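One protein chain is absent from this view; the other protein chains keep their places.
In this document, chain identifiers A and B correspond to the written order of the chains, with residue numbering beginning at 1 in each.
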Amino acid sequence: MATTTLHDAHHDAHPTGVMRWLTSTNHKDIGTLYLWFSFIMFLFAGGLAMLIRAELFQPGLQFFQPNLFNQFTTMHGLIMIFGAIMPAFVGFANWQIPMMIGAPDMAFPRLNNWSFWLLPAAASLLLMSFLMPGGAAAGGWTMYPPLFIQGGMSYDMTIFAIHIMGLSSIIGSINIITTILNMRTPGMTMMKMPIFVWTWLITAFLLLSAMPVLASAVTMLLTDRHFGTYFFNAAGGGDPVMFQHIFWFFGHPEVYIMILPAFGILSSIIPTFSRKPLFGYDSMVYATAAIALLSFLVWAHHMFTVGMPAASQLFFMYATMLIAIPTGVKVFNWTATMWRGSITFETPMLFAIAVVCLFTIGGFSGLVLAIVPVDIQLQDTYYVVAHFHYVLFSGAAMSIMAGVYYWLPKWTGHMYDERLGKIHFWLTTIAFNVTFFPMHFIGLAGMPRRIPDYALQFAEFNMLQSIGSFVLGASQLLFLYTVIKCIRGGATAGDRPWEGADSLEWTLTSPPPYHSFQTAPAFK
Amino acid sequence: MPCNIRSALPTITISLSATSAYADFRFNLQPAVTPIATEIYDLHNLILLVCLAIFIVVFGVMFYALYKHRKSVGHSPAQFSHNTKLEVVWTIIPFFILVGMAYPTTQTILRMKTVENTDMSIKVTGRQWYWEYEYMDAGVNYVSNLATPRDQIDNKAAKTPHYLLEVDQPMVVPTGKKVRLLLTASDVIHSWWIPAFGVKQDAIPGFINEAWFQVDKPGIYRGQCAELCGVGHGFMPIVVEAKPQEEYDAWLKNQKAQLAATAEAATKDYTLDELKTRGETIFNSRCAACHQANGQGIPGVFPPLVGGAAFANQDTLKRLAERGFAKDGKIVLGPKDKHLDIVMHGIPGTAMQGLGAQMTDLEVAAVITYERNSWGNKTGDMLQPKEVAAVRKSKG
Partner (left out) sequence: MVDVSGSTSSVHYSITARPNCSLSPAGTLCAFCIIAFVTLAVALAFTLLGAWPILPFAGLELLILWFCFRHIWRHAHDYERLTIDDHKVIVEKHDPTCDSHVELNGYWAAVVLEFMPDGDCRRLALRSHGKEIEFGRLLNSEEKLDLGRVLQSRLGSYPTT
């Protein structure tokens, strides 16, 4: 690439210090900001999880009163979803999409800056709500009224935080959609885009469809709380169940918003380390689209116990079961990609394999939960907690870790410490399973979720889970250390540190120039 | 465990010894006692086995590839990336497996939803944080509170076997009868759940949901509220006692007699100490979850009942002030009739609900008397059940 080498000859000019980050419109800087923000939020919300597990270490109330405990569970959920997982994927989108499609930057760099800087504002609202009289919101991340209408000032702060984060997501999605549609290098047709780009295109579409729904749901909560409306208040003719319909109409696409980019990351990593092209590219794209479409038809499977007619239960059950088919196609495709490859087991690949296995367990427990009569038994128990942590921790969060290890050499120009990466992988995977696998059992045995204290027959498993969770939490500090170590130095990574990698970002230097692909690169 | 640690951490050792005594490593659903719960149990096993089989096949293939097709054993990569026939096959096969799962499930759902030919109806009302049962055909109603003493929860006493799963008055049903439940709630959403029955149904304010069960085996069955409903969510268990018909009839008769006795008790006059003693029990089971056993409340959330204690939530204070009732957060030191008004009718928009409908005149009188004469409140005020009855008559 003659242009890039020429370009490297002179230094990039951009503000330095704090102003660089505050005013940056560069997709790489903003990607970095997103990733660090999400990592800080991940550690904070993970800390809340540690406090939850400390209280649940034994039956009885040891450390926290129920009110504080409920604040922890609520904030753990909200911050992990809106502060950790989603921004992390947007961080990947910012870094990778322009480099993968051969674009110089995102389509709207200034909007990009705004969409990031809205997030710290929203996060500080959420964090400050802990200092309000009565503490943070304690009505669960699902914010069901009428309970959510009872709370104090911090509940309003939570609602505003969600508004701001929703606005950030909308701007971010528009940016991503226009970048992908309009800025692909000549020759890169839609069906030649890397799968990661495809999954983000569909994710951004889901975000645009779902976010106004969420915004309206929390707005109606707000007006019910303060302006005398009765959207959800039965006393005034409102309908508390309506909120659940609206919330989950947002909430179920939201689940896929958090997992589709993870599929994209896996579909980048697995072919690389199998040294083989991705099996079934087309069916991968169609499966992603099918999952996205179905996600709008299954929301009420979160509400099988609210008392809906048999016909509705059947419809939502069948639709939910159908999602198993495209999801299965993906797992089969990854397996076929590995089949007769030439596989090596660097840290990103280890994470990717673990994600495929553990996510599939989460998928199966999802299928079990789709079965209405079984769901009636398991709704709001620890089985559900196990299910969505298998999907969101070992699905989404571990994919993020896999992606970080995979692209760190490209981003920093240094190889990460492979030994530390592998230790982090094994600690995370084992501790994760120790923490969450027994939750299936206590859920089946009848332990409800969101309780600060529990009956004695659940004591052994809970203690085991707490021990596992402390190890899981501590091992993420090792992750932090490994990442910082890699940023500060390490073996030089070549332009293409993984021999099987073939998308456009690997044609750039490591680290890539501040302004990459100023002119569209050649694409075969 | 060494002695010094034991003495340093008495609470933890108490609960350790308590827990190990009732170890129960259960891996599957609780044993089913109703036909529906049995079907659910079997359905879950079936689906779990199918999933397990698929998991073993798929990951068998994957781990074979991971083992055999490693670079370190010198496997060179193939370059295929499509196989239409294979892709069609693995799209269609799961579809048929799913149809196979959906068929028995559909039948079970239809049976669950058939609430016909029931023998009796019980109206269940979820409240923050206890259940109220109303036997609609018999005219009996009562509330069912957590019976576990506060000391066990705070690790000050050893935990008994049914810790957190015990109530003062369980729901009682006859065996072999189809019981219809009508579920609703008065404040926020709760969910009535007995795992052994396969019944979990949300109790939603403003709505009435239906559920049914039929137990053939006499026994005591335990469950918990399954929908987050505030600070007491973990502390509102459900206990159902299934008795043979004759025992059930006897229980019902006894229950009616008790109701009559309560009505009579309300006409008597009581001394301050009598009222305080009764009031303490009621306060601890009904009020202490929020206002705490020491009357201090939880700053910012639940107002204190003690003069001079910490601030209350601004919203609450405002509402109290509107009713002429808050003086610097000193809530129960205002006029007696206002106090009665709040206990009877609650404060709209807060967790403080009207308790008038669920408490007898005597209970209301006792708890108010207790509040006005405890934790340093020394008003000497007394409220007789008759006065409550008079207010009830005039205001409803």
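Keep this in mind: a contact is a pair of C-beta atoms (placed from the backbone, for glycine too) under 8 Å apart; a residue touches a chain by one contact, two chains touch by 3 or more.
All values reported here derive from a predicted model rather than from experimental measurement.
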item	value
Visible chains that the absent chain touches, using the contact criterion stated earlier	A
Residue among A:Thr25, A:Gln65, A:Thr142 or A:Thr219 touching the omitted chain	A:Thr219
Per the touch definition above, residue among A:Met211, A:Ala234, A:Ile269 or A:Leu472 touching the missing chain	A:Met211
Among A:Ile174, A:Ala290, A:Leu314 or A:Leu478, residue touching the chain not depicted	A:Ile174
Of A:Trp21, A:Trp36 or A:Phe108, the one touching the omitted chain in the full complex	A:Phe108
Contact with the hidden chain (one of A:Asn182, A:Ser312 or A:Thr492)	A:Asn182
Touching residues (missing chain, whole complex) on subunit A	3, 6-7, 9-13, 103, 107-108, 111, 170-171, 174-175, 177-178, 181-186, 188, 205, 208-209, 211-213, 215-217, 219-220, 223, 231, 239, 242, 245-246, 249, 296, 515, 518-520
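Here is the rule we use: only the chains that are shown with their structure count from here on.
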item	value
Gap in Å, rounded to a whole number, between the CA centres of subunit B and subunit A	33
In the complex with subunit A, residue positions of subunit B that touch it	11-12, 15-16, 18-19, 22-30, 36-37, 39-40, 43-44, 47-48, 51, 54-55, 58-59, 61-62, 65-66, 69-72, 75-83, 86-87, 90-91, 94-95, 98, 101-102, 105-106, 108-110, 112-113, 152-155, 159, 161-165, 183, 187-189, 191, 193, 195, 198-202, 204-207, 209-210, 223-235, 298-301, 311, 313-315, 348-351
Subunit A - residues contacting subunit B, complex	58-62, 65-67, 70, 132-135, 138-140, 144-147, 149-150, 152-153, 234-235, 238-241, 274-283, 305-307, 309-310, 313-314, 317-318, 321-322, 324-325, 328-329, 331-336, 338-345, 353, 356-357, 360-361, 364, 367-368, 371-374, 376-377, 379-381, 441, 444-446, 448, 450-457, 459-461
